[in-house]
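Next up is a structure, given as structure tokens.
One protein chain is absent from this view; the other protein chains keep their places.
All chains are identified by letter, namely A, B and C, in their written order; residue positions are counted from 1 within each chain.
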């Protein structure tokens, strides 16, 4: 499958919308970081998506609202890109009843919002991979032209769940797009110290499925590959795998200073900030100017501030409501 | 790595001994089958090795007594090939205290006999694969020139344990020889309905390890590949993988009539009986005659009969001995 | 009424429900073309096709994971885990995913899954194929746990489990598969959460789970001859547990024996006993007796396995404690 190099103004999506989505994620995450580290308002684990924005936005912009997304604990980016209400997302970080999960999930599960096609977010590395196969099975069985996208990291590739899920998806020709966001690290361990295969793409190909490697910091490349793949996926004819190469701008979790990384490596990647790259491209192609960007940024920042206010003002669920949420009762 | 085609009389092992070992397995298993199906003496699960004898014998003949073997429930062949006392093995089938495992393991664990280098046999498909990595780790760490061989079936390749174990063994360059006995079936399911990869060998190669495919019904081929691999393994420099292609002459378990198999497929493979093939080769090369073979066969049959008598005459462990076997007490 | 086997009862339940609801699929190892190692799913693939009856690779994580995903996507999967022992391989999916999905999503998700499995204690399968550990699952809020002991209950409870909108672990006993019992031709269901009094009595309450129910009945017959009238109760579902039926009986008899195949330490017997203590302490006129497996893995040797297992004699012996004299 060849990905054609379409000029920006011939894309079937507004480039500025891609930028805006990326900025939403960026500003959301920066605010989360501040709420944890500066203000100390938030506690618990949180895994920021800073630096990976182009992947969530590129992929999810190729999806329809009722397409399925399933992801991991590093899920804020996917939630925003798929169109969740930012206020609900923020409220979930605060553990409030107005959150996506009524405050019971928190950061690691905040991207659960079936009304937005956000089916599930798990905190157990790799566990979403076989579940994604099952989602795709339901679409295939019911003959629904719904695509399932499953996000996970490079570290997940070493889990038994990955293996069993990939094998099943390929064997049963399930309509699922597996997107491995290879940010080179699983927690504090570089991929070269955890993966025996030459590459993730090669590992994936051994399951007899189509595999693409894409620059995960280039939103247009990601979008184009995704668009083509999703089209194919909708035809319900077997899984496709994308290895999107990227980098975490920050540490594994919000408290992690990431000192274990080579400063050269970090600098090199910081040069490749997906938002700056795309912004410059848009400016160069005269689809945006500095002022337009500033305006967009302000807009997004306000949105995030509104969300914080909303979250702060929301209540925590009553404890006695909890028992009603364990089992479904008719 | 190229496997040279050495003439039989230049082998560093007596061909007749290979034949004898294979016959021991054959006669042992035929007796087991009889004890289950005709006499009804034995009960519980038992998985016969009939048709796969060339693999256990080819591989184990390349091992020293203190090399490690770890295997699955289909383990009688490996036990005999590695040199376990047949009486003890038989007594284990009977659940007697004179058995390898004092009768507590039974058929599926009968190949546990550390004094013979038979370290472990598990009834959970795939679970031996990471354990084998750990055995190899101990040898590498202690700088012992001991090879670890891990046997498993084609079905095991689809387990999470396989994946995690293979990745670790390759990543840590552990001295272990993985031997996948591809008999085309996992229980009642043909490999084409369970494996998404083009072949087991290809799947294994994706872990970045050396892989050999060998005719598992030709004891000399198996022996030669094994010999070369084991040599390399002893140098403690990373795992090697052998896919040995073979066929179960009978069903999955002793009660299984295996009617789900295509009669043509069955017939084709029965033509390739590893013992008949090797016997004919030896006769052709004048290393054996019909009479010699008959004599060998009788010898082996007597040995098995003795083993049955021994097992029958043995006692069952006292129940109150059991509690002492749960934990090691100094 | 006609008699059928436990296996046939289970099969009927699945078939009837599959006919009723197209969203039901069945998946597991060798459940399709072969019809299941214990033949519970025999004939299904012929009747419902490969789309609805799926043979899987040896991938317990993927079986349960795919079932979870299918449920989230609107199907109603019945997943088979061939032996209960193998459920451990998929425990993350069962307990950390499936059982928690609804709760931690704030009630957004619905996960109608039945996980059928069986334990083979009593068939010389050895340590790794005989484990029975319901207590782990009842310790994990979010999943219901069912353990029938008769063909009648098996059918009615399996049908209800399939109609549930929550995950259900449905534990069968391999040695019961060929036992027969009355099962009406007409459709019926048995609600989860209702214990069944299998035999009325006044002097002592015997609570027995799964395979042990039959042993309890045998014991009660022996007791009857000795003039002791035992009430035998099968909880049938462990979550939700119908403690009220148990308590009513205990309040009447004042004496309790609890019988199950799991290892005693933190077993289902521990909890049932404690709930009795907590709710009917004053009615007890003797310590509660628990008859379970000993603190050992299961030995292969058929003779030793027999000694390992709960049987009517062990129950009788246990009851003597309660009566304080030799029965």
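Here, a contact is a pair of C-beta atoms (placed from the backbone, for glycine too) under 8 Å apart; a residue touches a chain by one contact, two chains touch by 3 or more.
Note that the structure is a prediction, hence the values are computed from the model and not measured.
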Neighbouring displayed chains - absent chain, whole complex: A, B, C
Positions on chain B contacted by the hidden chain, ascending: 68, 70, 99-105, 109, 112-114, 119-120, 122, 124, 127, 129-139, 141-142, 160-161, 164-165, 167-168, 171-172, 322, 324-328, 330
Residues of chain A in contact with the chain not shown: 43-45, 95-96, 101, 103-109, 122-126, 155-156, 158-161, 186-189, 193-195, 260, 316-317, 319, 322-323, 326
Missing-chain contacts mapped onto chain C: 85-86, 88-89, 91-92, 95-96, 99-100, 103-104, 126-128, 131, 133, 135-136, 138-142, 239, 262-271, 273-274, 277-278, 281, 286-288, 290, 295-297, 299-300
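We adopt the following convention: only the chains that are shown with their structure count from here on.
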Farthest chain (mean CA position) relative to chain B: A
Pair joined by the larger number of C-beta contacts - A-C, B-C: A-C
Whole-Å gap between the CA centroids of chain A and chain B: 46
Distance from the mean Cα position of chain C to that of chain A, given in whole angstrom: 41
Contacts with 2+ other chains: residues of chain B: 158-161, 193-195
Residues of chain C touching at least two other chains: 56-57, 59, 61
